[in-house]
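Every protein chain but one is kept in place in this view of the complex.
As written, the chain order gives the labels A, B and C, with residue 1 at the start of each chain.
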Amino acid sequence: MDYFNAPGRNHLFVPGPVNIPDQIIRAMNRNNEDYRSPAIPAMTKTLLEDVKKIFKTITGIPFLIPTTGTGAWESALTNTLSPGDRIVSFLIGQFSLLWIDQQQRLKFNVDVVESEWGQGAKLDVLESKIASDTSHTIKAICIAHNETATGVTNDLAKVRQILDSYRHPALLIVDGVSSICALDFRMDEWGVDVAITGSQKALSLPTGIGIVVAGPRAIEASKHAKSLRVFFDWKDYLKFYQLGTYWPYTPSIHLLYGLRAALDLIFEEGLENVIARHSRLGKATRLAVEAWGLKNCTQKEEWYSDTVTAVLVPAYIDSTEIVRRAWKRYNLSLGLGLNKVAGKVFRIGHLGHLNELQLLGCLAGVEMILKDVGYPVKLGSGVAAASAYLQNTIPMIPSRI
Amino acid sequence: MDYFNAPGRNHLFVPGPVNIPDQIIRAMNRNNEDYRSPAIPAMTKTLLEDVKKIFKTITGIPFLIPTTGTGAWESALTNTLSPGDRIVSFLIGQFSLLWIDQQQRLKFNVDVVESEWGQGAKLDVLESKIASDTSHTIKAICIAHNETATGVTNDLAKVRQILDSYRHPALLIVDGVSSICALDFRMDEWGVDVAITGSQKALSLPTGIGIVVAGPRAIEASKHAKSLRVFFDWKDYLKFYQLGTYWPYTPSIHLLYGLRAALDLIFEEGLENVIARHSRLGKATRLAVEAWGLKNCTQKEEWYSDTVTAVLVPAYIDSTEIVRRAWKRYNLSLGLGLNKVAGKVFRIGHLGHLNELQLLGCLAGVEMILKDVGYPVKLGSGVAAASAYLQNTIPMIPSRI
Amino acid sequence: MDYFNAPGRNHLFVPGPVNIPDQIIRAMNRNNEDYRSPAIPAMTKTLLEDVKKIFKTITGIPFLIPTTGTGAWESALTNTLSPGDRIVSFLIGQFSLLWIDQQQRLKFNVDVVESEWGQGAKLDVLESKIASDTSHTIKAICIAHNETATGVTNDLAKVRQILDSYRHPALLIVDGVSSICALDFRMDEWGVDVAITGSQKALSLPTGIGIVVAGPRAIEASKHAKSLRVFFDWKDYLKFYQLGTYWPYTPSIHLLYGLRAALDLIFEEGLENVIARHSRLGKATRLAVEAWGLKNCTQKEEWYSDTVTAVLVPAYIDSTEIVRRAWKRYNLSLGLGLNKVAGKVFRIGHLGHLNELQLLGCLAGVEMILKDVGYPVKLGSGVAAASAYLQNTIPMIPSRI
Partner (left out) sequence: MDYFNAPGRNHLFVPGPVNIPDQIIRAMNRNNEDYRSPAIPAMTKTLLEDVKKIFKTITGIPFLIPTTGTGAWESALTNTLSPGDRIVSFLIGQFSLLWIDQQQRLKFNVDVVESEWGQGAKLDVLESKIASDTSHTIKAICIAHNETATGVTNDLAKVRQILDSYRHPALLIVDGVSSICALDFRMDEWGVDVAITGSQKALSLPTGIGIVVAGPRAIEASKHAKSLRVFFDWKDYLKFYQLGTYWPYTPSIHLLYGLRAALDLIFEEGLENVIARHSRLGKATRLAVEAWGLKNCTQKEEWYSDTVTAVLVPAYIDSTEIVRRAWKRYNLSLGLGLNKVAGKVFRIGHLGHLNELQLLGCLAGVEMILKDVGYPVKLGSGVAAASAYLQNTIPMIPSRI
């Protein structure tokens, strides 16, 4: 059953699904259970409480839906909006494109604000739209905290500030798939009404839980939203939350135990330490890219992503070939360039349960492949730049002092 | 992380999620992988081919959707029907009730045919509706092969025969959640247009794949169905099948490896042997119930289910207490009575990777609990009846001869 | 790699290796580690402390030797005795026979006290030998707490009393392989000088740790014992205990984590509860045997073992055939009759992490096989007898009340 075996470990540096810590693999190594026994609700209760902590919300209500990020998007939209509703959505890369496609197929009236890929959401355009929407026709703003295809992080605090400046009641719906638990995300402080993520991203689980957290305004909206929905309907969850049995339909027992272990690991390391670790590894990656003489697809520092770096290659190189060779020669999994940047960028995902030497091994691999495809890289240069930074700044592993 | 530990194994006899064979647990004990590497599509290709075998279809196209049975229902409906479409649906227990609720919330015009709980679908009513529907206003027949709440198996061949007699073009949409891979199910022979099951049932995996198989007429219908859908849309799958990358969004790597192992186990045992095993264990269970002097909730032999037996208890006993004590005293997980039969039945699930002694251990436990709650059972009587049958009929394990 | 697959679980009722609880399987599901890092000594320290608790000793020193019970025997003997030393050893079954064979090959002067198989150690003979040995030529008494081949438990308190009556200084060396952690064993109270067990018995781990606990008199003896030994020498362990690194050579990281989990499970259930559970399951098994009209190989109640029951079959039946069929037909693993009782007994091991319904499933299986081989058993009779006892006496699982 193991296709294409190779010696040693797979080096998994796509921006999701990410490496699963051994503690989580162990926690999921089990038989099924009856989810109607007292044990599963008791555990679920702790999960719902703890998920709120990683979203930094007190007032939000989490839904752990057995689906993927795509399903979580759909749940966020259909529970809060009705067909025909006007929404503003930012197209800055492949994943925001897919979300907009979903929004359009669900028959919302999508006001698309497009940026060049590699740039962040045009918040000045948002401001002018909000400013002029005095009759509040805009029902929601849909924005990705981090666009996974280009490695661009948007400034959500600024979005909130624009909405507040104009006292605009539009819901703020955030795709936090490649940010939450890795980047600094503050649901309550930023007035995010719905935020979502997927289990296979920074939480470091297998795919299978779409996590949706809905704030009070979103819950209120869900009572009136006319989009048809059953599987994704929050109402059924809320009914079973009231009953104390929690699950309107069968959850994945395995992912619940995995999520429990994931949360325990995050709290043990400390959420702020986790975020700081992502920040260091992101910076180290960018220093390596610079040392190689390559450009970051992300055009300005303000948008740099600490979870994924999209690297532009010279025109004479096909980035797809880099990804292909990485897997074939070194068992290194990198992210492809997608759609508009296909062939032009490859992506290094640096999110999840990673440490310095894993990243440096990846960077050393990228160097060899760059040379292999004809790019005049100086071997060791990226590793040197990254490790100089890491050596100066990384503290001891706290638990080992 | 293990809530409510107890000595020894949990005896899992709910009708899903069911026991996971060790071979499958091992197959899923792994890290994430890049689902865009060549390995995952190569494996997916084999899964799609092999899933068709367990549905007994050549012309069907499978979709392995990261969802549950509830999501699989929704996918079956929204891809083939438009709001307002008239459908005939059979209400014979809690799960058909939930499906009808979904059908109604998705705005179909549901013609509900209700039976007393414990009886099968009223196919005579179906026949009269079909006979009178000369203008073909009925777009689909929705029926469960096996109602999990009451242990009732419907006669699908008969449904097909009715439709054919009147040359009625209604789609036949079948909920095979608690039947496929355990009961004899024949998609092509019975002209089933859409059939679904869930990974956590007879396939013996964790929850997380909603398996939908669509026949040619259903695929054709999906091109015109107006129900809004994105996550559940077959179109996106079909596009990626064409591309050979198979996945429109992130699948669960773990469940794919698990499904591969599950299919291998089924083919190793032989699908017909698997079905025969369920038949024997189902019969043994019913013999035990009879020996205890209790009634099967299923009112006639023609509807007896070989995957789950709902046992009626005398009025002076609360079946919920039986389920509660089973778990507390003997680490035995039985199914509750649901809705109309709450307190009146408890359910023994006998599907999945089970053998004789597991079942007999369960039956011995039920006997002790029955005595415990005041029912005058003769200890050992059910085990004696079941084992007399099993001892006479069970062949050697084929691989061990 | 799975030879001879069969549907459902294997029912493991040999008296070792026994079932491994899922919690332990999970704990061992991991990569290797450097055993010279600070982590492994820190864990080892807790293991050594906690192992003492299950031997009920304060003054003993445990050695966790990477070996089996046979190696643990050898370590107990070679560290305390010199070639030519006179020892008294009791031959009551196959395992005491093997131990005596080892004693003889290690050149001790073994004074063998033989019983009929099915009887306990002849303590009256011991008494007469001790009484007459005024010059203290007897250096050690070697005795199994529980003979695994016949299901006979010896009275160790009585042995201690005999030695004390005559103020005889012989070391008391106890094979506790199929007793410790399952039967009531009291190292300090009974003045046991060396006690051993194996990881794959009541501790419910894989084979691989021979646990030897040496009391102060044994440690003193080890300084003078002339038997050659290196791998089994306690001296090397004691040296590394002093250094705080604990391991003279590479331990199995996996078994250490497994042992940690095993001890945690035992303490969570409560050692006395574990022993009481074995007592109940042992009694239930014997009641079933009686109901079948068969004889216990153990001839008197005072020797009944709560960890294994050897069942005598009528002369016209070959017990080997029972064991063979159990595995082939029902995936039930029973113990063979060994040596003198080969073909005459089969054994039901009921030790380790077991519960009522597991045992009743086993008993139901034995009934079917007995019938199958021509013994006129009444199906259900053993289950009825066992469950009547269990239903009356088993308390709720403490953690679930």
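We adopt the following convention: a residue touches a chain if its C-beta (ideal position, glycine included) is under 8 Å from a C-beta of that chain, and two chains touch if they have at least 3 such contacts.
Because the structure is a prediction, the values reported are computed rather than measured.
A.B. asks: Have a look at B:R26, B:K107 or B:K295 and name the one touching the chain we're not showing.
C.D. replies: B:R26
A.B. asks: Name, in rising order, the residues on chain C that touch the hidden chain in the full complex.
C.D. replies: Given the touch definition above, chain C has residues 1, 3-4, 10, 12, 14, 16-20, 25, 27-39, 42-43, 66-71, 74, 83, 101-102, 105-107, 198, 200, 206-208, 227-233, 248-255, 257, 260-261, 264, 327, 333, 336 touching the missing chain.
A.B. asks: For chain A, enumerate the residues touching the unshown chain of the complex.
C.D. replies: Residues 2, 4-9, 11, 19, 23, 29, 265, 268-269, 274, 277, 327-332, 353-358, 360-362, 364-365, 367-368, 371-372, 378-381, 383-385, 387-388, 390-391, 394, 396-397, 399-401 of chain A touch the chain that is not shown.
A.B. asks: Tell me where the left-out chain touches chain B, residue by residue.
C.D. replies: 22, 25-27, 29-31, 38, 400
Criterion: only the chains that are shown with their structure count from here on.
A.B. asks: When the centre of a chain is set as the mean of its C-alpha atoms, what distance in Å lies between chain A and chain C?
C.D. replies: Roughly 53 Å, centre to centre.
A.B. asks: Distance from the CA centroid of chain B to that of chain C, rounded to the nearest Å?
C.D. replies: Computed from C-alpha means, the inter-chain centre distance equals 44 Å.
A.B. asks: Chain A to chain B: how many Å between their CA centres?
C.D. replies: Here chain A and chain B have centroids separated by 34 Å.
A.B. asks: Which positions in chain C touch two or more other chains at once?
C.D. replies: 29, 400
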